[in-house]
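Note that one protein chain of the assembly has been removed; the remaining protein chains are unaltered in position.
Right, chain A next:
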Amino acid sequence: MNLRNAALAASMALIAATAQADVKVGMITTLSGGGAGLGIDVRDGFMLAVKQAGRDDLEVVIEDDQRKPDVAVQLADKMIQSEKVDVLTGIIWSNLAMAVVPAATAQGKFYLSPNAGPSPLAGKGCHPNYFNVAWQNDNLHEAAGAYATDSGFKNSFVLAPNYPAGKDALTGYKRFFKGELAGELYTKLGQTDYAAEIAQIRASGADSVFFFLPGGMGISFLKQYAASGVDLPLVGPAFSFDQGVLQAVGDAAMGVKNTSQWNKDIDNAANAAFVESFQAEYGRLPSLYASQGFDTANLLISAMDKADVADADAFRAALKAAEFDSVRGDFSFGDNHHPIQTIYVREVIKEGDVFTNKIIATGLSDHVDAYGAECKM
């Protein structure tokens, strides 16, 4: 009798072990060089969710891509071939995503994007194993255009860096902005001096300025804009106003309206818990990128609860269902595996000594990206 029980228990354990196969995640993100702040936030958000889940069947391997496409490709090869990961994630920059994602998904791996959302991957190049948890690249700019129209701006001056994501940004803004353009400028990628552009803005007779200048470019532009005495209202996507850069911009960013799918004051239990636990864990306020990393990990964990990663079809269906408590509130995937979500308008404010954002309006409700129709899968 005892023997039979033991055998039964052993075989049950064996079945449980096969059903609970470990999931190995490869995170390729930017942890050194100029763009490291973004990668660190994604990683910290992701790992916070992993820690809170407390699962021992989830293993994460983290590597630094140094913001270089060739390094990212090498890391992806290494992770797929020798580390044998099941899921890849982490990439910040669209050009790196374009280099890694198609090859990884073609080899049957899942890719969950916590940040980059280049338009080809949402349209013609979409793939059943590719899920974008953040946004399609155009989304925040589209919301900025909608907000500018709603605010009654008639004549916008628009500028962005001269590279694919910059062109997507202006395309996105123009898709929803109904007024005229007072001027349109492409700046050099990595440019740090905007005196010439600001002089043209002053002379253009515009009633508002839209700009997409991520990272250090945005910091430079905002400080110089504030010093120039031009006081036209600014509108932009959240990237130049996020928690990581706001303290470096200082007063120059006060009152600027920017668009984002997340903010720390979105009122739901998951978000409140996230903001509090992130601060407790890392001693700083979470950023947009941290929220995206956190959601990515929770999406993955929700899928692990429902399906075995070895059963790709079931796992894919579990990811698609997106049954997790997003810090953004309602969250679902469209047919091209990009989010259908509300994008808010935020204003930069000061809380005590810390610059941060608060939501003042809704830019676009349950917004779907513009490329889904081109996606055949």
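Simple rule for what comes next: contacts are C-beta pairs under 8 Å (C-beta built on N, C-alpha and C of every residue); 3 or more make two chains touch, one makes a residue touch a chain; residues count from 1.
The rule is short, and it goes like this: contacts and distances are computed from a predicted model.
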### Query
Looking only at the UniProt record of the hidden chain, which name from "LIV-I protein H", "Hydrogenase-4 component E", "Sugar ABC transporter permease" or "UDP-glucose 4-epimerase" is the right one?
"LIV-I protein H"
### Message
Among A:V85, A:L185 or A:V235, exactly one should touch the missing chain; which is it?
### Response
A:L185
### Task
Touching the absent chain in the whole complex: find that residue among A:V25, A:I40 or A:A148.
A:I40
### Summary
Which of A:D57, A:D70 or A:D193 touches the missing chain? It is A:D193
### Task
Looking beyond the chains shown, say which of A:K154, A:R202 or A:K350 touches the absent one.
A:R202
### Task
Identify the residue among A:S32, A:Q279, A:S332 or A:S365 that touches the chain left out of the display.
A:S32
### Message
Touching the absent chain: which residues on chain A qualify?
### Response
32-34, 36-37, 40, 162, 184-188, 190, 192-193, 195-197, 199-200, 202-203, 215-217, 219-220, 223-224, 227-229, 244-245, 247-251
